[in-house]
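Our next item is subunit A:
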Amino acid sequence: MQAFEYAGPSTIEEAVKSLTGSKSGVALSGGTDLISRMKDYVTSPDRVVYLKGVKPLAGITETKGGLSIGAGTRLVDVIANKDIAKEFPALQQATLEVGTPQIRNMATVGGNLLQRPRCWYYRSGLGLLGMKDGKSLVRTGDNRYHSIFMTDGDALFTSPSSLATPLIALGATATLVGEKGERTIPVEALYQVPKTSDDRELTILPGEILTKVTIPEPKGKNASYEARQKQAHDWPLVLCSVSLDMNGNEVNNGRVIIYGVAPIPWRSEAAEAAIKGKAITMETAAAAADAAVKAAKPLSANGYKVGLTKTVVKRALLAAAGNRYWEEA
Partner candidate 1 sequence: MADPDNDLPPSELPIAHEAPCRHLRHKGMYVYTDGISGESHQDYDNTIYWCLTTMKSFGPDDDMVDGPGCRNPGRTCYEAI
Partner candidate 2 sequence: MPSWPEKPRLIGKSIPRIDGLAKASGKIKYPSDMRPEGTLFGVMLYSPHPHAKVTSIDTAAAEKMPGVKGVVVIAKAGATLRYHGDDIAGVAAETEEQARDAVRAIKVDYEILPHVVTEEDAVKPDAPKIVPSGNARKGRAQTTGDPEAAFKEADAVVEAEYSAPVITHVCLEPHGLTARWDRDDAITAWASTQAVGATAGELAGRFSIPVTNVTVLTEVMGGGFGSKFGADVWGLTAAELSKKAGGRPVKMFLDRIQEHLAGGNRPSAAGKVKIAGKKDGTVTAVVATTSGTGGARGGSNFPFPYVYAIKNVSREHTEIFVNGGGARAMRAPGHPQGCLIMEAAMDDLADKLGIDPLEMRLKNLNDGDKVVDANGKPTISRAGIYREQVPIGAKLIGWENRKPRGQNGKGPIKRGYGMALHQWGGGGTAVNKVTCTISPDGSVELKTATQDIGTGARTILAIIAAEILGLEVKDVISNIGNSTFPPGQGSGGSTTSPSMAPPAFNAVSKARDEFLARVGKAINEEPADLTLQDGKLDVKGKAVMSWKDACRKLGMMGVSVTEGFAEGLASGGVAGCQFADVTVDIETGVVKLNKIVAVQDSGLILDMLTWRSQVYGGVIGGLNYGLFEERVMDPGSGLMLNPDMELYKLAGLSDIPEIVVHAHDTPEMRARGVIGVGEPPTISTAAAIGNAVTNAVGVRVNKFPMSPMNVLNALNAASNKEGKA
């Protein structure tokens, strides 16, 4: 880890000022991602602005039928929140499986949304795209954990936030505060696909901090389902969150967001179209799952993810409909 300056602001204004006053300053909250990246010299800021002393950033409040979750709210507090458990099981289920008890005690909602990709090429110091001599190391290398969608480009890593998946499904917005004031964008707009090695996958601007996410009033049903290799402390291989606006037994509008398959949280419009106007049954869920992976173009070593994604999408849909067939055996 390179040496850096340290600032510990107590207000959002101070935090923004501390960040903008530096050349390459970064905000630090739970530290579960950033500190490791700094130790690996993947990120070497000249200043670290510690946000946990900024009290207004933490907390969960009701807003017009929905919920506002401060970016500084710890994951453990998201899990314990009764409103989230009741109204937004998709969010609670995804949060429950993040990291470990220690990580959930430390990590925050904002930090989870803005963590950098876990791609092992990036973490090895080979750059966000893992390029060497103009060629992608990922494409010919070990890409078992990489994308199966958008693979025509060079960004082959997968978007790492478990919380973005349900939040986007639930139609949440993110509020950012910078030198020039505040802006609110859909959570999905926090992410972009980098085209070159100089691009980033996050849209947050220099000097900005994420202050909160707001989830609108729930409609219908929502759920998350994930598959991972280990039960203890592991990253999902694939995670799917669905939010179904129901008209009686039928889906009026549904949102299907998939983690682990693309450099951004992947919205499957094909799966959404497949369930529109239909009841969620084994058959319709399977059809939607088929539709979800129709456009998949896996890499050399992650073809297994196509079938896995199908299963995860199917199970997320069925979980929302109250059918957990895989637990019955």
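Behind the choice of candidates: all candidates are chains of the complex that A comes from, given by their letters.
Some notes on this structure:
Definition applied: a residue touches a chain if its C-beta (ideal position, glycine included) is under 8 Å from a C-beta of that chain, and two chains touch if they have at least 3 such contacts; residues count from 1.
Just so you know, these numbers come straight off a predicted model, no measurement behind them.
Candidate 2 is the one that touches subunit A in this complex, out of the options 1 or 2.
Considering their complex, residues 1-3, 100, 118, 120-121, 124, 126, 132, 135, 137, 140-142, 144-145, 227-235, 237, 301-304, 307-308, 311-312, 325-326, 328-329 of subunit A touch candidate 2.
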